[in-house]
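Sharing a structure below in structure tokens format, with a few things to ask.
All protein chains but one are shown at their positions in the complex.
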Amino acid sequence: MAASPGAVSPVSATASSPTLEVRNLQTHFFTRAGVVKAVDGVSFTVGRGKVMGLVGESGSGKTVTGFSILGLVDEPGRIVGGEILFHGQNLARLKEEEMRQLRGNRIAMIFQDPMMTLNPVLRVDTQMIETVLAHTKVSKEEARQRARDTLGMVGIPSPDERLKSYPHQFSGGMRQRVAIAIALLHRPELIVADEPTTALDVTIQAQILAEVQKLCAQTGTAMIWITHDLTVVAGLADELAVMYAGRVVEHGPVNGTLDKPLHPYTMGLIGSVPSRNKRGEPLRQIPGMTPSLLNLPVGCAFRTRCPKAQDKCQQDPPLGELLPGRRARCFFPYNMPAEAAA
Amino acid sequence: MSVYLLRRLLQSVLVMLAMSVIVFVGVFAIGDPVEILISPDADQMERERAIKALGLDLPLWMQYLSFLGNALRGDLGRSFVFNEPALQLILQRMPATLELALGATIMALIIGLPLGLYAGLKPKSPLSSTIMAGSILGFSLPTFWVGLMLIMVFAVQLGWLPSTGRGPTVEVLGMRWSFLTWDGLRHLAMPALNLALFKISLVIRLTRAGVRETMLMDYVKFARAKGLSPARVTYVHVFKNILIPVVTVVGLELGSTIAFSVVTESVFAWPGMGKLIIDSINVLDRPVIVAYLMMIVLMFITINLLVDLAYSALDPRVRLENK
Amino acid sequence: GPAKAQNLTMAVGAQITSLDPHYHALSPNFAVATMIFDTLTQFDADARMEPGLAESWKVVSPTAWEFKLRPNVRFHNGNPFTAEDVAFTIGRVPQVPNSPSSYAIYTRAIERVEVVDPLTVRFHTRSPYPVLPNDLAQVAILDRETHDQASTDDFNSGKVAIGTGPFRYVDFRSGERLRLERNEEYWGDKAHWNAVDYRVVVNDSARTAGVLAGDVDFIDQVPTSDITALKRDERVKLAEKDGLRIIFLALDHLHPEGSPQITDKDGKPLGKNPLLDVRVRRALSMAIDRQAIASRVMEGAAKPAGQFLPEGAFGHVPGLDAPKADPEAAKKLLAEAGYPDGFRITLSGPNDRYMNDGRIVQAIGQMWTRIGIRTTVDAQPWTAFISRAGRQELSAFLVGWGTASGEASSPLRSLVASYNRDKGFGFSNRGRYANPAMDAKLEAALAELDDGKREALLQEATTIAMQDVGIIPIHIQKNLWAMRPTLTHESRADELTRAQDVRPVAAR
Amino acid sequence: MSTPIIELKGVSKRFSKPLDLAGKLARKLGAPVKDETVHAVDGVDLIVRKGEVVGLVGESGCGKSTLGRMVAGIMPASNGDILWHGKRLDSLQGAEARQAKLQTQMIFQDPYASLNPRMKVADIVGEAPLVHGLTKRSEWDGYVDNQMRRAGLDPSFKRRYPHQFSGGQRQRIGIARALAVQPEFIVCDEAVAALDVSIQAQILNLFMDLRRELDLTYLFISHDLGVVEHLSDRVVIMYLGRVVEEAPAEEVFARANHPYTQALLSEVPRIEARKKSFAGIKGEIPSPLNPPSGCHFHPRCPHAFDRCKVEKPALKEIAPGHKSRCHLNDRAA
Partner (left out) sequence: MSTTTAQGAPIAAAPAPAPKVEGPWRRFISEFAESKLALLGFIVFTIIALIAIFAPWIAPQNPYDLAQLDIMDGRMEPGTVGGAGFTYWLGTDDQGRDMLSGIMYGLRISLLVGVGSAVIACAVGASLGMLAAYAGGKTDTVIMRLVDLQLSFPSILAALMILAFLGKGVMNVVLALVIVEWAYYARTVRGTALVERRREYIEAAQCLALPTRRVIFRHLLPNCMPPLIVVATMQIARAIALEATLSFLGLGVPITEPSLGLLISNGYEYMLSGKYWISFYPGIALLVTIVSINLMGDQLRDVLNPRLKK
């Protein structure tokens, strides 16, 4: 086993090594209509205590990326390539049982729809306690205690009573908080949050974002925050990865990326946020539609919609570090110092 | 809750009233009971006497009103044939039918749930296809035919089980039950299986469909994301959810099981209500037919109510109004 | 085993509706009654009258009969049997409340019962009534002391199921089974069985399967379809007996200007009722191949018939045989009657009442169709069928008649005598056939106390009815029983299935 | 000023389950049985003039859609009057009623659920014009093509079914369907909420183009303040069935008066705000089944005082064209 570097090495999280490093991940769905390359060469890293925003439009592969990390890709999907290094250990190679030990324990996930993630016929305490007991050998009472504490932590008043409730007795925002509490039960090192506030109101969203921020800061948990809402990421994340058609097209710190995006797609995305536009004036929009993942054109997938596309774009651009700490998958990026100089 | 019960009660009364009218008119339309009951040696005078004795000389609406009047006092009339209170006749035979129907239901659950679960969890495996194709047999083969086959194989050829009839009974709660003795169970086995066949298929299908749908739900994936063992995901998260439709339908089917026991009871000479009703229809014994149908409707309504209550107990989302 | 030999388990195909022997005149009920109770007179296996609780009887005047009763007979509860009991019984019969079919038809002729002494009783009739002993064979005798005020429920619950018969009541569950034990004090031949389990198994195949599987020792009403199988099987043997039940066709005589279910070939009304023409009736009768029906449909369990009763019965006309099938002659007759192309007719019948009833009507349908009468066959459950037949809605239909008394007066009076409410004639004459010549002969016979003269009159009446084709007789059923090979059965012509008729082979 | 296209006067909508026989009986017998009533919309006054874009904002469940449906004539009001060009909507008969209905069209939140999955695009778009005689069968094809083109859809897609389109395209079908009956007024009920930012921009642009070309009037329902700010001339803010604030758009975003509006504005995430710390209004949205007494917002309001709990504040004009429903305004005065 030692032969495969970093495979089963006992995890000693040094401050320098990132919590998660995804390298060239490829997850494909083998459907009747053909192979859907939902994730096709995704790479990014998330450091300890950092929040990484994963943005991109619907269908660009954000959720599948999240599921790939947790090893929850179902038939007909399969991880066909790449590495998912969690503290250096490649999750893609783990056996199901080993993966199960990690899930909910050291890596947790929060799903998009707060109405659907909790089992409607089980009480909240059951759903929380079973999660505790799945990974630690404690008594039921201790497990309940932990559940109660965690519920309190996410700001649910009188957790004792609430534990005995069924999910339908909660509002959407509270359910999402329960889901977050479940994710936090084992103080995971990594949380994948898949659009956890998209279905919620602005006011409730704000409450949850506040909760999350506090937690990351306190526990040093790394977080991948999946969303298509740039404005949320702007306020929350440290780093940003932008996905387009199954690939990360840009990756870098939030500040730089949002202010001076490199990739034309990122540029277009930011441009279409209404508040970035003058009131009443036409919004800047990206022309055209997202291509089908079934038959992507060769080369840069964005080129048919890109204002800067050229012949060269018919080749595949690599995800290169174009500026320090900032990588993009483009031959003709924006905001390059050279261009600025020119 | 009280409103809910009250509403159900009112509805039941209406339904039973409607039922009694339909049956009265229906039986009247089929034919003349005296024609059937009377001895061939009789003459016209005897016939007239019999008509009078059975109260059939009055116009139908008067017969109905007097029935209604008696029914309000708890008297559903006396059987033309047996000269016993119709209700008593039915109550005597009810345990036999109930144990048959319950036996069949339990059998259906014991056999159907595991098979359905397997077929739902592994929809592509050859065994699942076999289970599903096999389950079609459950409702394609006519009950009476399967019944006779069972008798031929297990009683006539192999001699393992008694061919027909009900075994020795034990009196509990003032009723005679046969499932408490070994011989009684042996007698029960074949008819119950015969009756269960359709329900086994039903349970398999419901379970499979339920499992397949539930497996796609986000909360199942979330349960896996929590790191639960596959067994816990299946047996707690999935199973409890599919139990709801299964229990509902199986409960509701109990009513039709009792109705379908007509066929099974006549094939296996099982002395239950089903046989009674067929015999009564054959001789147009109207008081028994009416009483039987009233009982069936009452039973059905009760079962429906119980199912609804069970449903609300199983599925916390459903609350009978007004908490 | 030997222990088992003392017990008998029987499965019968007909429902027992009550243990009250006067509640519902129905032959399965009567079969049960004759196990627990006795009658003054009774029929032997061949339907001949024999003494029962009465040792002898004689006519003392045209309207009075004197019966000598059997001495030293006791009811199951030890009460002695006397003439008072007879008088009580005759009084009770018409009084049973709610009876759907009363035994009073058998006692109605009696105007008064005179108790002469404890063992002599005299019956006074309203008019000369030759068949009184036959009628009394249907009336179970009860104990005045025990049964005064006894209700039908009391019988069913076993409280007063007490008679003088060969078996005593043990347990009765209606619709399921009756349990009996031997009456050790019985006055006649004691029954062989310590205990009898008399079960009701209505489904034919279930009964057959039961005897094949060894769950029951004895069954009745063996379906003809199982005859071959049972004959081959070593586990069982069959018993058969020519019965008294005739299966026949009745034809519509009521509607002269067109029978409801007869049309011409194109479905248009004929304007008249062809069945009123005796040539047509004869043609219909001649078209039927009774031999084929008996051998193919009934698998041998029937005898082609040309009159109501089998040979040996009172009133049987020697030489009045079943008509030979002759389709050609039938066609000729039809042409003579003015129907060279035939017509259309619906032949109805029950499908759940007589042995193979549905199959017989189909077979007859085939045969009629072959002589040019296009026949639609309509077989329905008895309930629906008989009501329609009773309302004279049918043109031709199949029914049966069992002559329990073994005397031709019964079918003549009920089936072919002109419908007459006051005389009580033609009650079951659903086709409304009417023939005054026949009526006259019958009426004369019914008032004739001399057996010889009466039989001659009955034979004449029968001959008239048959030659006029008042009904079309098909066949007389054979009754079938199946049992373990170790048993024998004294099979009865009157179809009754009773435990006292069954014995182990060795015990004979 | 010309008569407004739509005027709402004290419009309310209650959803209630009337007691049936059993319920009444039980109440007679003394069981504590209440009929449940949801005040989805509670005494709303609103005016929409020709050519205007009115934004309607509020939390989920506050009654925005219900209001929109009543305006669009899908649902009758329980109380109050809805005037269409000065005429009471419920008093209109025959052709005029149909006209009123057709003149007001609605575009729905869920672009998929609002399209009949079993109809071809051409039928979805062209059914109503044909039924209402806006086009003849012979000219139908061309008519449908025009409508589709106007909504930015390639007419060659018209034989397809909704599931064969992407979200943005589906919303365009919905728009084409509404435009095909030549309305003057369109109610957009969260019409872009389900769409991606990039698609959302396309649709919003389309709305603005159409407004210019066809002189359309919009009631624009949304909970996304950013979108509303971008699009509308006037903004109406609802809380639990009541209008709490109403003002021209600039005014609202510059000088929000009602504490709820202020809280709402502070929560809107903005792309310019980096690593901000979120707070959230405290408390959950109360149930409309039994709304808080007095001012509905008082349990969550940081400035609530005793009066707020008992007395319902009135909607008062605090500046020209700027109304607010808050007791604080009285206090300041």
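Which chain is which? They are A, B, C and D, in the order written, and residues in each are numbered from 1.
The rule is simple: a contact is a pair of C-beta atoms (placed from the backbone, for glycine too) under 8 Å apart; a residue touches a chain by one contact, two chains touch by 3 or more.
In this text, all values refer to a predicted model and were calculated from it rather than measured experimentally.
Asker: Of D:G152, D:P248, D:P286 or D:P299, which one is in contact with the hidden chain?
Answerer: Only one of D:G152, D:P248, D:P286 or D:P299 touches the chain omitted from view, namely D:G152.
Asker: Of the listed residues C:T369, C:S405, C:Q459 or C:T497, which contacts the missing chain in the full complex?
Answerer: Touches the omitted chain: C:T369.
Asker: One chain is left out of this view; which of B:V3, B:V34 or B:V297 touches it in the full complex?
Answerer: Considering the complete complex, B:V297 is the one touching the chain left out.
Asker: Which of these, D:L25, D:A128 or D:L214, touches the one chain of the complex that we don't see?
Answerer: Checking the options D:L25, D:A128 or D:L214, the one contacting the hidden chain is D:A128.
Asker: Considering the whole complex, which of D:V181, D:I203, D:V244 or D:L264 touches the chain not shown?
Answerer: Candidates D:V181, D:I203, D:V244 or D:L264; residue touching the omitted chain: D:V181.
Asker: Touching the missing chain, which residues of subunit D?
Answerer: That gives, for subunit D, the contact residues 69, 72-74, 98, 101-102, 104-106, 108-110, 113-119, 127-128, 131-132, 152-154, 156-157, 160-161, 163-166, 169, 174, 177, 181.
Asker: What subunit C residues would touch the chain not displayed?
Answerer: 204-205, 208-209, 212, 223, 225-230, 292-293, 296-297, 351-352, 358-359, 362-363, 365-366, 369-370, 375-381, 383-384
Asker: By the contact definition given up top, give the residues of subunit B that touch the hidden chain.
Answerer: 11, 14-15, 18-19, 23, 26-27, 29-31, 129, 132-133, 136-137, 139-145, 148-149, 152, 156, 209, 212-213, 216, 255-256, 258-260, 262-263, 266, 277-278, 281, 293, 296-297, 300-301, 304
Assume only the chains that are shown with their structure count from here on.
Asker: Would you pick out the chains that touch subunit A and also touch subunit B?
Answerer: Touching subunit A and subunit B alike, sorted by label: D.
Asker: Measuring centre to centre, with centres taken as mean CA positions, what chain is farthest from subunit A?
Answerer: The chain farthest from subunit A, judged by C-alpha centres, is C.
Asker: Decide which interface, A-D or B-D, involves more C-beta pairs in contact, and give its chain pair.
Answerer: By number of C-beta pairs in contact, A-D is the larger.
Asker: Counting only Cα atoms for the centres, state how far subunit B is from subunit D in Å.
Answerer: Distance between chain centres: 52 Å.
Asker: Report the inter-centroid distance (CA atoms only) between subunit C and subunit D in whole Å.
Answerer: 85
Asker: Approximately how many whole Å separate the CA-defined centres of subunit A and subunit D?
Answerer: Taking the mean C-alpha position of each chain, the two centres sit 33 Å apart.
Asker: Among the residues of subunit C, pick out those that touch two or more other chains and give their numbers.
Answerer: Subunit C, residues with two or more chain partners: not present.
Asker: Multi-chain contacts in subunit A: which residues touch at least two other chains?
Answerer: Within subunit A, no residue contacts more than one other chain.
Asker: Within the complex, which stretch of subunit A touches subunit D?
Answerer: 57-58, 171, 173-174, 201-210, 213, 228-232, 234-236, 238, 254-255, 258, 268-277, 279-280, 282-286, 289-290
Asker: In the complex, go through subunit B and note every residue touching subunit A.
Answerer: 217-229, 232, 236-237, 240-241, 244, 314-317
Asker: Applying the document's contact rule, which stretches of subunit C touch subunit B when the two form their complex?
Answerer: Residues in contact with subunit B: 11, 15, 17-18, 20, 23-26, 97-102, 104-106, 152-153, 156, 173-177, 199-203, 205-207, 209-210, 212-215, 352, 381-384, 386-388, 390, 401-402, 404-405, 410, 414, 421, 424-425, 427-428.
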